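For this depiction, one protein chain was excluded, whereas all remaining protein chains were kept in their positions.
Per-chain residue numbering starts at 1, and chain names A, B and C are given in the order in which the chains are listed.
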Amino acid sequence: MYTEKVMDHFEHPRNVGEIENASGVGTVGNAKCGDIMRMYLDIDEDGIIRDCKFKTFGCGAAVATSSMATELVKGKNVQDALLVTNKAVMEALDGLPPVKVHCSLLAEEAIHAALWDYAGKHGIEIEGLVKPKSDIHEGEEAEEEEY
Amino acid sequence: MYTEKVMDHFEHPRNVGEIENASGVGTVGNAKCGDIMRMYLDIDEDGIIRDCKFKTFGCGAAVATSSMATELVKGKNVQDALLVTNKAVMEALDGLPPVKVHCSLLAEEAIHAALWDYAGKHGIEIEGLVKPKSDIHEGEEAEEEEY
Amino acid sequence: MGKLIYLDNAATTKTAPEVVSEMLPYFTENYGNPSSIYSIGGTAKEAVTKVRERIASSLGAKNNEIYFTGGGSESDNWALIATAQAYEAKGKHIITSKIEHHAILHACSYLEKQGYEITYVDVDENGIVKLDELERAIRPDTVLISVMFANNEIGTIQPIKEIGAIAKARGVLFHTDAVQAYAHVPIDVDEMNIDMLSASGHKFHGPKGIGFLYIRTGIKIRSFIHGGQQERGRRAGTENVTGIVGMGKAVELSFSRMEESAAKQKELRDYLIKRIKEEVPYCRLNGDGVRRLPNNVNYSFQFIEGESLLIMLDMKGICASSGSACTSGSLDPSHVLLSIGLPHEIAHGSLRLTVSEENTIEEMDIVIDAIKEIVDKLRKMSPLYED
Partner (left out) sequence: MGKLIYLDNAATTKTAPEVVSEMLPYFTENYGNPSSIYSIGGTAKEAVTKVRERIASSLGAKNNEIYFTGGGSESDNWALIATAQAYEAKGKHIITSKIEHHAILHACSYLEKQGYEITYVDVDENGIVKLDELERAIRPDTVLISVMFANNEIGTIQPIKEIGAIAKARGVLFHTDAVQAYAHVPIDVDEMNIDMLSASGHKFHGPKGIGFLYIRTGIKIRSFIHGGQQERGRRAGTENVTGIVGMGKAVELSFSRMEESAAKQKELRDYLIKRIKEEVPYCRLNGDGVRRLPNNVNYSFQFIEGESLLIMLDMKGICASSGSACTSGSLDPSHVLLSIGLPHEIAHGSLRLTVSEENTIEEMDIVIDAIKEIVDKLRKMSPLYED
C-alpha cells in the first residue's frame, strides 16, 4: 500500500532522536488516536535550521512523513520551512494512500509547533505561522458513514 | 431427482392409449396447471378390470404414476381398485420427491373418476367411492411463502 | 459425463479452464486477506483492484463505481432495497416490469410489505417493455426504475437507452439487471444513462457465487450487507478473491472475443429457430425475432408439458431448460411467458435452449432430431392432442 520511498523512510528513518536544548520543540497528535509526533529544531542565529530530529508514535506513514519532513526542513531558514507543507512531504514520498493523508498533516503541524515554540522563546514573528492546534484531530470532521 | 422405477415408467410408459367404448373414462387435472390425466377402463361382467389405458399431459412423475396406476389396477375388481391409492402408486415407484406428490394424487383421482363413470353408466354403487373432484387442484391450499 | 450437449447457458455456464487456472494461485499461495497489511494480502488486493478496473472499463465506468457481491441476486436485492431506503424521503414508489427475474420481483414484494409501492409495467407480445406505459407510471414520488437489460427466458433485449433517457429526463434513478446481458452484448453506462447495473460471474464462464453491482458516483449508497470496511465500507465480508479473480479473467475473455462469439452463437441460434419452425408443427417462437440475445432460443410446443420434454432430452444427453432454472422447484408456469400473452397450457410446454460458442451445428442437428422425436412421442401420449 505504501510507495518505495515511504517504505525506505519507514525502514530507515532519518533523524530519529532528540536534540538537547533544542531551539524549538513541538509535539502534536494524540495518543488516544494512535499518533504522536515530536519535532526538535536546532536553529542558528541566522534563522537557519541546522538540525532537526523527531520521535514518533504512529503508523508507517507517520514515521515516514516525520523522517521526510526532517530531511526537507534541514538547511532551510525558518521562513522557508513553512513551505514544507504536508503536500510537499507527500510529494517527496511519491504519495500516500488517501486514508493516510492525515499522517502527513501531522508532520506539517509538528514543524509548525516547533517553529511556534522557537518563535515564542525568541520573541520572533514568523510570517504566516499561526498557532498550531494542540491536537491535530480537533478540527477534523468525522466522515459521514451510512450503514 | 426421480427413482429408477419412475424413470423406467416414464421412459417406457405402460398402457398408453385409448380404449374404444371403454366401460369407464375419467379425466382429471387442469391444463392451466400443466397436468391432465385421462384413464380408460375396460371392465368385464364380474367387475374385473380387464384393461386400462391412459393419456397424460404432465410432468415426468405424472406420466410415471399414470403408467404404474394402470399396471396396478389391471386384473383387480372394481372394489379392490380403490385400494390403488396415491400412496400405493408412490410406493410401487419407490417414492416421489415431495413436490411431486400431487402428481400421484392425480393418478388416484383419475382411477376414481373412471370408476365413477363406470358405476354411473351401469347403475352400480362401489363402496367407498365418492364423486371425484373435477379439478384436482381445487382442494389444495397454497403453501405459505414468506419473502 | 460422456458426450453431453449443453444448451442451458442462461442457467449457468462452464467455468472456462483459463479462468480456473487464473484462480488457482489465490487459493493456496496468495491467499492473504486483501484488507491486511502484509505482502500476500497486498498481492490479493492488487488482483482485486485490477479486476475492478477491468470491469469498470468494460462498462465505461469508474473503478470506484464497481462493488463486488455474492452474485446477481444479491446485486439486485442491494440495488432495490438499499436504494429504496436511501431515497425514502423523496418517495416510496418504484417502477419495474412484469418480466423481471425473481430476484427483482421478490425484492419488490419485500418492499411492498415494507410500505413501498411498486408499478409493474406491461410488455408487448415480444416481451418489450411498453415505453409509453413506463413513462406514464412515473410520479413525483418515483425514486427508481428497474428494468432488466435482457430477459433470461425469452432473450428479449429491452430498449435500455430509451428507458435511461426517460429516467434521466424525469430525475428518476435507473437500475438494470444485466445478468444475462453483461459480457454478452456491449453496454456503456453513460451512453445508456444507467445508474446501477447488476451482473453475475457464472453467466459468462466465470465462477458461481460472485457478481458485482455498478453504482454511479453521486448516488446515495446504503449498505445491504453491513460489517467490515470492504468495498469502501459498502459491502462487508472478506473479499472472495478467487471468485473476483476468476470473474475478472472471464470478463477479459468475453470482451476480447465478444463479436466473434456473438456471431457464432447467432448462427447456431438462427439455425435452431429456422429448423424447428419448419419441422415441428404447432410450435411458437417466444421473444423478439431481432432484439434478442445471441444465445437464446425459446419455443412453445402445444399439447405437451415442459418437464417431460426436458427429461427425455436429458436421456439423450441434451441439457436444456423450461422456463427459468431459478424457479424450477416451482410448478407454476413462467410469469414471463404469461406476460407475453401465452395461455397457461402453452406456457407449460416451453423449451429454452441457450447456446455457447462452444456448441456446433452438428450438435444442433442432433438436438433438432431429438426434439422432433420427443415432441411426437409426448403428443401421442397427450389427452390434449387431436382431441
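Throughout what follows, a residue touches a chain if its C-beta (ideal position, glycine included) is under 8 Å from a C-beta of that chain, and two chains touch if they have at least 3 such contacts.
In this text the structure is predicted, and so the values were computed from the model without any measurement.
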Touch assignment to the omitted chain, from C:Asp195, C:Glu307 or C:Glu357, lands on C:Glu307
Only one of C:Ala47, C:Ala61, C:Ala103 or C:Leu134 touches the unshown chain, namely C:Ala103
Of C:Asn193, C:Asn240, C:Gln302 or C:Ser350, the residue touching the omitted chain is C:Asn240
Touch rule applied to chain C and the missing chain gives residues 1, 4, 6, 8, 11-17, 19-20, 24, 27-33, 35-41, 43, 69-74, 76-77, 101-104, 106-107, 109-110, 200, 202, 207-210, 223-230, 233, 236-243, 307, 310-311, 313-314, 318-322, 324-330
Per the touch rule stated above, chain A touches the missing chain via residues 2, 7, 10-11, 13, 16, 27, 31-38, 55-60, 62-63, 99, 147
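Quick note on the criterion: only the chains that are shown with their structure count from here on.
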Between the Cα centroids of chain B and chain C the separation in whole angstrom comes to 39
Per the C-alpha means, the centres of chain A and chain C lie apart by a whole-Å value of 54
For the pair chain A and chain B, the C-alpha centroid-to-centroid distance in angstrom is 88
